[in-house]
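Removed from the display is one protein chain of the complex; every other protein chain stays in position.
Chain IDs A, B, C, D, E, F and G follow the sequence of writing; residue 1 opens each chain.
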């Protein structure tokens, strides 16, 4: 058994690296959005030409990012969505809804402060976690049946 | 041609009533989540028993609300998602993602302040609006081809 | 909003009647398996001819019942599955799995004695109940937002 | 032609090992649930924190196991479900219903005592067997056309 | 519960009329192919112009008939396929395969002479019958739970 | 049997009216895109605000029209696509491809001049016609089995 | 580009070998039913026990063969169905209908004598051929664009 895991959401800490490092050797393939914030914002106009209106500037970029995001979510067995402390992160919640509608196994990660606000997202998840270490433990258990000591 | 429209998102203003009133006579059927905030929060424990832990209190309620929400979104032709000025509104973004993955026609409503934060949601939409009146105009045009004067 | 509800599982008490009576006026359409135990066991051979081997006797009947069961589950918005005190009731658990795979809203009903043995079924459900009254309360809440007093 | 086979159900005898050993060299990939009973029961709380209420203890674990179970069933060509002599085994029947709804080839294994109680499950199967050896013979025949001598 | 039943296959006897008459009052909607043999053969060229080559003459007609056939099978809950005594009737077997792949409840009707030749079709069916009366009994049982006396 | 027919393509002649008039009494429901050329071009900016760039002017309108177009195509049993003598009509070919991928019964209408250029579209169709009268004859035949005299 | 091709139908001549030999080096993977007539007839009872009634003897076997057949058809890009000179071959027509409903590319092979009787099957096909050599030419053209000289 191999797992293909998409790591969605917050891009300002190194949680993805922690999970990928912790899962080394488990037989997991990871994918993620582009996490370079500036590139992600400007990719549309950088490739397809400037837009004076911020809405279309963002629209071109968001659609381009959607090529990567949707391809990766559709190919994933598990979608992990992390909500950080800051920002609106509506794209993270959007990805969670998208993954849920496709029947993907959803794993959510967030601190206790966001518990009430994320109750609908948590209710769609098969696991609600707080730390990258827990996600690694989940991946290890799902693949090998081995629990943390 | 009849349209079935689900009105998702913000529950603290009367935008749903404005749309429903404005669309009278157009042949549109509307559905929506339970918009009584307290009932929506407490429905799970009110029916299935108290939970000392807030997480499970919310979990029971959110799952119960999901019966209504998912049934209605799956039956809808158009899903309108409104983001208000306040709160995290992750459930609104979750609904938008859920609707997008099912191939529903997505109409988003929000003020200009949220434009950048909602760019991924807007990019999945067939229309981005600011007011209930615009949504009514869209429904009228889609059904009858008639434009506002 | 109308709901189509399939009532699966235990056939030796009148729980279906209680739910149907309690939900009167709510706009719910109900379906159910054939609950006449003898008819359900013998329908296949009664119509398509005797079988000396019990396996094929049962096989003919079970397939005939599947015409009703699957048609009704596929048409349902909500599938309620009740596990009674007695018997193996594997067909109830089979229906629950069938409904879950189709993405139906699953409501489970059983007493506390079966909690551990039904944990996988409960984990797939949007509501876990003990009584017909709770199911009626759920249907009322889902349709009208009204909670029990 | 390669086959991917999921082995669901009873976890107290070594039937999975017998099938896997018997099918060596046939080009079959096997998957299965976690068969360590304690790990399977406690995985949720071991990774995501203790729950004083047994229902939520079990719920956390059952959802975690569902990540493995559903991923594996969805990837399988054939789902073999074995019902042992003891226990309720509702999760086995749930898996059978889940697999049937997804259109998987279902192979059921059980002793003659359970024939009547499992008639609905058997009626959804493409093969009903009693022993691991028969399952191996089926896999060999399906892949190579070779029958037992 | 209402049933939508498609009556496929043999067109030289009045079996469809017998079923429709027998099912009167049961709440069943029936559909069927065009059973006027000449119209069915010539419809393509009658509407869209003559073809000197018999292959294209037939091709135009068969495609036109497919509009009716596929629309009706896709809308059906149950597909009844009757194989008569004469002719190749490959279109009947084609319809059976088409219905099976869509997950429709398949009911087959044929005499004992064709048992071996139809074994793959029968194996995909939920009921194998010999007479229109049996099909009526099945419809009555599926809808009302009532068995023949 | 009722049919839901979507009439796609050319908007400068009254072919839709001819079909609808000819099919009166047959039990056919028709839908179509907005055929007011100016309204169709300008609907986006008329409702959601001006765009200085023609690309976004058109983009807003085309997405709005897609709400109607896709909803109607998805609800249709038959999609009729007419290619007129003039213009590129890429939206007609796009609709044909969209309908084909959804498994809709496709009926194409065009003059002999376009035969070679439309060969891929024609190859996906169940009927290729030249006149509205032929489409009416097809609808009549599909519904009643009656051929033109 | 690789192609996965299922070779369905007639099992009394060596047409499969001719196609496989002719397609050597093209990058095509082939699958087929069990073509040993006796094994195919008796596989069910040989593995799962004798049946005195021929219907169930055949039923057990046909279901076992369906494990192979359906798995292979679902994995195929192209389904080639050959109708020979003799026998009813209803399973071939069933496979054609099954493949058509799944949207597989259907290639039919038969002699001119069967043209009229197979018109519905031919109408669902993307190619109608008479010889294995033509099927090889089709596979070569589809993969490389090379036509026969």
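One rule holds in what follows: contacts are C-beta pairs under 8 Å (C-beta built on N, C-alpha and C of every residue); 3 or more make two chains touch, one makes a residue touch a chain.
Being a predicted model, the structure only gives us computed values, none of them experimental.
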{"item": "Among A:70, A:88 or A:116, the residue in touch with the chain that has been omitted", "value": "A:70"}
{"item": "Interface residues of subunit F (partner: the chain not displayed)", "value": "54-55, 58-59, 61-63, 65-66, 69, 83, 87-102, 114-124, 128"}
{"item": "Contact set of subunit A toward the excluded chain (per top definition)", "value": "31, 34-36, 39-40, 42-44, 46-48, 60, 63-64, 66-68, 70-72"}
{"item": "Interface residues of subunit G (partner: the chain not displayed)", "value": "1, 3, 77-78, 105, 107, 125-129, 134, 137-138, 141-143, 145-148"}
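The rule is simple: only the chains that are shown with their structure count from here on.
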{"item": "Intercentroid distance (Cα basis), subunit E paired with subunit B, Å", "value": "44"}
{"item": "Residue list for subunit E, restricted to those that touch at least two other chains", "value": "63, 66, 128"}
